[in-house]
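Only one protein chain is missing; all other protein chains are in place.
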Amino acid sequence: MFDFLTDPAAMGKAIVWFAALCTLGLYTILYRENVVFRFFEHIFLGLATGYAIYATWNDVLRPRWWTPMVAEGRWWWAFALSAGLLFYLIYSKRYSWMSRLIFAVFFGFAAGQAFQFFASTYFPLIRSAINNPVVGVPVPTAINNLLFIVILVSVMTYFFFSFEQRGGVARVSRMGRYLLMFAFGAIFGSTIMARMSLLIGRVFFLLDTWIRQTILGGA
Amino acid sequence: MGFFDRLQNIDRRVLYLLLILAVGLPLIFSAPVPAPAVLPPTRSFYDTVEALANDPVRRNKLVILSANFSSSTAAESLTQTDTVMRHLMRRKLKFAIFDFVDPQGRELAQQTAEKLQNQYGYVYGRDYVNWGYRPVGAAVPTVKAMVRDIPAAIGRDITNTPLTEIPVMEGVKGVNDIAAVIEVTGSASLPVWIGYFQRTGREPVPTLFCTTAVQGPEAFPLLKSGQLQGMLVGLQGAAEYEVLLKEPGFATRGSASLSYAHFLILALIILGNVSMLLSRSRSSGSGTGGTR
Amino acid sequence: MEHATWPARIVLIVFSAIIVAAVLSAQRGRKLFIRRIPGLTAIDEAVGRATEMGRPILSSVGLGGIDIITLQALAIISSVAQTAARYGNRVLLPIADPVVLPVAEDALREAYTAAGRSDIFHAEDVSFLSERQFAYAAGVAGIINREKPASLFLFGTFFAESLIIAENGNRIGAIQVAGTPSTTQIPFFIASCDYVIIGDEFYAATAYLTRQPTLLGSLVGQDIVKGILLALVVLGVLLLSFGQPAVFNFFEDKNLALMQYFRKMPGTGG
Partner (left out) sequence: MFRPVQGPAVWGYIIGALVASGVIFFLLTLIPGRFRKPLIALITFLAGLFYALEFFWPTGRDDTNFLTPFIDPAGQMAQVLQAFALGLGVYSLVSVHLRSIARQRSGWGFSVVLFAALFAIAISGLLNAYRPNRYNQNVFNFFFVGGLQALDSTMFSIIAFYIVSAAYRAFRIRSVEATILLSSAFIVMLGQVALGQALTNWLPAEGFGANLRVENIRTWILTRVNSPAVLAVDFGLGMGALATALRLWLSLERGSYFDREL
């Protein structure tokens, strides 16, 4: 009865059909909210959580915790379970403060790592920002470099908060805001390409993989 | 409501329909578009891989292919993975798939490798390995640990085999045995490599970036500062790479749809503005005022 | 760098000391000034409109885990909720991170209690949807279309789902106020929302709204550090222009060698 489950061709078709229905089901929201969308929305929420359970066990807990603890005899990993259970005390009125202990470890880790992150990330950026000499280079380069500094200074000026911005500072700051808008426009334009690529991927799936190959049986 | 007012406020469902046509029709009827111009970040990506393959020492090291994406950006990320992996395989560079953003990444990259391996004579374990997925919350500690001891930091591959028993991992200990990092991502995962791995060895590890078009603009400062040696931006970047490899694939095909979709938006913007200006001049002429 | 170099130690220690000193002095009661962020008035306007229309308010703190951005976003949402509670209005808050959920539920309950309306607070208005980005987006889009909120407040860490949420909000005609430090999403909020708080302003907005000395002090410290950084960059450029690379070399970096290596390689196209 379940023979089709081991037949790669039949299974391939089933997967394509399911994927096509999921795709069209979600797209119906573009027309308006409806029962079909709501159905697939809940399938989506369920699959997402179910998959997270599977992947967390298979990729993390099994190889990094269970196997070392049970098969390799590193019994002290049992303490990790107890520590992990502290998270759940957040739902207890009486012991919820203990969940802060485990949050504290993660807050602390994140804070401690910030120094290395800052140095590794911003030192090269600062250096490259300085590497814009405006004298002793060809004129077009000098203009570009000057522009770089002017933009950097004006945008950063916009983001000073601890004093009232008046007069010349206000003018630089307003220019900074305009330059920001220019940059945001560029980001918007670039992003259009990204989103269109994804849509092309989906439409290609519907037209080629689903309609042409699976329904029409074309090669 | 006048004609121009209506052109200013086209129902969004009409826009959506036009978009489907602009994207779909070129896929059905292969519409002619010129080949894309290869931009400098793409070229230096290609040149860096070539340089690695031509270097007698570096070509024997391992490339980390960091598949930090999910199927949601597959149209961009997977196409990039496909074309870059072809290049690695063509130049016989060994690589390890790794992933700390979404477990789908290592799965999708693995599928791509299995699809391509026969064509290029690659064998799992001998020429490439898949280290699997580690949760994003642990990414930084894991990558920091990899600097000194990759087999210990990663432990086992996706088949639950210890890395020390996998042939391709022979002689691979830490950061100094890594030829390059290729980060394929749709999220903000690149800083992990830049911040905690790239400059921890005897010499810096070349880092190549396959990113979605969204994140492209943000990464340009990193090219200038030398933290990135090359970058593919979005589907268009993959199409440019296909031009360099002379192997047209999905990216080249999608390039036409990309062009028409862009022109649709440009046309709509012009239409919206022109009709706004026209209806404005009308209504001020008729004396009703109050235009917005 | 795997370990600190001397310049890194100096810069990090000086910067850290300035920020900590500013925070401590603010906590000891030093009065600090923060300029007003345009767009904050919009918050009251949007709450007021929801009340007039008798429809709920929908807010989101984005996809971030329990970090400072999310906690600051929650502080803004609680202040929105307090105003809303005074008018007897509901605030819906779908959540993406499981760890944020109990914290958010608490924050809203407190806000309603503070306004004296704990009777109209429903714990289920703060609900977990999914950790997965687009499952969350699909869930929020569904809620927006079913509940038809009159205003949306989107504060926190956002990624691509920003536009899915904001366009669905725009379609049902809601007033939308957004604020995020995620640079790539700001353009989309600008296109779809009525008021947007940009980048760094996000930190300033919380400080301005909550008037917490810690945040005000930190903001002043950040301003000083940013000023120093800007001065260093400008000084560095000037010195470099006149052949003096002292500041430039201070921010030494192994990458330069790497760039030169690849320039010399054959076939790299110069």
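Going by the order they are written in, the chains are A, B and C; count residues from 1 in each one.
Convention: a residue touches a chain if its C-beta (ideal position, glycine included) is under 8 Å from a C-beta of that chain, and two chains touch if they have at least 3 such contacts.
As the structure is a computational prediction, the values presented were derived from the model and not from experiment.
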item: Touching partners, among the displayed chains, of the absent chain; value: A, B, C
item: In subunit A, positions touching the absent partner; value: 2, 5-6, 8, 11, 14-20, 22-23, 26-27, 29-30, 38-58, 60-62, 64-65, 69-70, 72-85, 87-88, 90-91, 95, 97-98, 100-102, 104-119, 121-122, 125, 129, 144, 147-149, 151-152, 155-156, 159, 176-193, 195-196, 198-199, 201-202, 205
item: Subunit B residues that touch the omitted chain in the full complex; value: 10, 12, 15-16, 19, 23, 33-37, 39-40, 70-75, 104, 107, 134-135, 137-138, 141-142, 144-145, 148-149, 152-153, 155, 213, 216-218, 220-221, 223-224, 236, 255-256, 258-266, 268-269, 272-273, 276-277, 292
item: Chain not shown, touching residues in subunit C; value: 2-4, 9, 12, 15-16, 19-20, 23-24, 27, 67-68, 71, 74-75, 78, 97-99, 101, 103, 106-107, 110, 124, 127-132, 134-135, 137-138, 160, 163-164, 166-167, 170, 181, 183, 187-188, 190-192, 199-200, 203, 210, 212-215, 218, 221-222, 225-226, 229-230
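Assume only the chains that are shown with their structure count from here on.
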item: Chain nearest the overall C-alpha centroid of the shown protein atoms; value: A
item: Distance between the centres, which are taken as Cα means, of subunit B and subunit A, whole angstrom; value: 13
item: Between subunit C and subunit A, distance of the C-alpha-averaged centres to the nearest whole Å; value: 16
item: For subunit C, residues contacting two or more additional chains; value: 1-2, 134, 183-184, 253, 255
item: Subunit B residues counted as touching two or more neighbouring chains; value: 72, 137, 196, 198-199, 214, 218, 225-227
item: List of subunit C residues in touch with subunit A within their complex; value: 1-2, 4-5, 7-8, 11-12, 32-35, 37, 66-67, 99, 102-103, 129-132, 134-135, 138-139, 141-142, 145-146, 183-184, 186-188, 190-191, 198-201, 204, 207, 219-220, 223, 226-227, 229-230, 232-234, 236-237, 240-243, 247-248, 251-253, 255
item: Complex contact set, residues of subunit B against subunit A; value: 13, 16, 19-20, 23-24, 27-28, 72-76, 103, 132-135, 137-138, 140-141, 155-156, 160, 191, 194-196, 198-199, 212-214, 216-218, 221-222, 224-227, 233-236, 250, 253-254, 257-258, 261-262, 265
item: In the complex, subunit B residues that touch subunit C; value: 12, 43-44, 47-48, 50-51, 54-55, 72, 137, 144, 147, 187, 196, 198-200, 203-204, 206, 214-215, 218, 225-227, 229
